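Take a look at this one; I'll ask things after.
The block that comes next holds subunit A.
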Amino acid sequence: MIALLRRDLALAIRAGGGFGLGLAFFLILCILVPFGVGPDSGTLAKIAPGILWVGALLACLLSLDRIFQLDFEDGTLDLLATAPLPLEAVATTKALAHWITTGLPLTLAAAPLGQLLNLPAAAMPALVLGLALGTPALSVIGTFGAALTVGLKRGGLLISLLVLPLYMPTLLFGADAARRGAEGLETTTPLLLMTGISAASLALLPFATAAALRMNLR
Partner candidate 1 sequence: MSIWKYANPTQFMRTSAWLLPGLSVLAALCVATGLVWGFFFTPDDFRQGSTVKIIYLHVPSALMAINAWLMMLVASLIWLIRRHHVSALAAKAAAPVGLVMTVIALATGAIWGEPMWGTYWAWDPRLTSFLILFLFYLGYIALWQAIETQDTAADLTSVLCLVGSVFALLSRYAVNFWNQGLHQGTSVPVATGERSVADVFFVPLVFSMVGFGLLFVALVLLRTRTEIRSRRLHALLARERAADTRVAPNTPPSESPTS
Partner candidate 2 sequence: MIPDLGKYQDTVLSAYGISLLLLAAIIGLSIWRARAVKRQLDATEARTNKRQ
């Protein structure tokens, strides 16, 4: 497992632009929104948590089809499937690698980039905590979507359609927690519910992902 994780991270850094892709997209978003919505800090502050959450979601969606597609095309996936490593472990490791290159940098960058959107200070903790707890679910669910569409020609678009509804609970709870944080309300309940979803996804989805991979390699 560690070998696969180290290999994926090394590959991400050397070829796939590594941490940069998600961050670049996030930066672009945080710059474009004020241009589009206008500099009035009142409206910006109100929509900042939601925009940051949607940005994190879209950044994840962007990099999903690369999770298995590259390994499928050069034959590595076949070799991994016949290796002693169970496919469930491969799925979890791939999700972790995706989170480290996409989810983690976004969580860390959310607060500083939030300043561009006049993110109210009160919303900061709930937003960052929410992203920290929510983005792993986005990666695990995304890996499941990637496994469903590995080997398909125009898989990228299809993944977004398949994964979007699966992202809804995490997005709804995460954005809600961030908005409550901004208004100074209690945020523990949405955060706890979202963590529950993340934990359940992390525990159960790799089995569905492995099953989907086996079906696709058949």
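Definition applied: a residue touches a chain if its C-beta (ideal position, glycine included) is under 8 Å from a C-beta of that chain, and two chains touch if they have at least 3 such contacts; residues count from 1.
On the choice of candidates, all candidates are chains of the complex that A comes from, given by their letters.
Here the structure is a predicted model, which is why all the values come from computation and not from measurement.
Novice: Pick the one that touches subunit A in this complex: which of 1 or 2 is it?
Specialist: 1
Novice: Which bits of subunit A are touching candidate 1 when the two form their complex?
Specialist: Against candidate 1, the touching part of subunit A is residues 144, 148-149, 152, 154-155, 158, 161-162, 164-166, 168-169, 172-173, 175-176, 190, 193, 197, 205, 208, 211-212, 215-216, 218.
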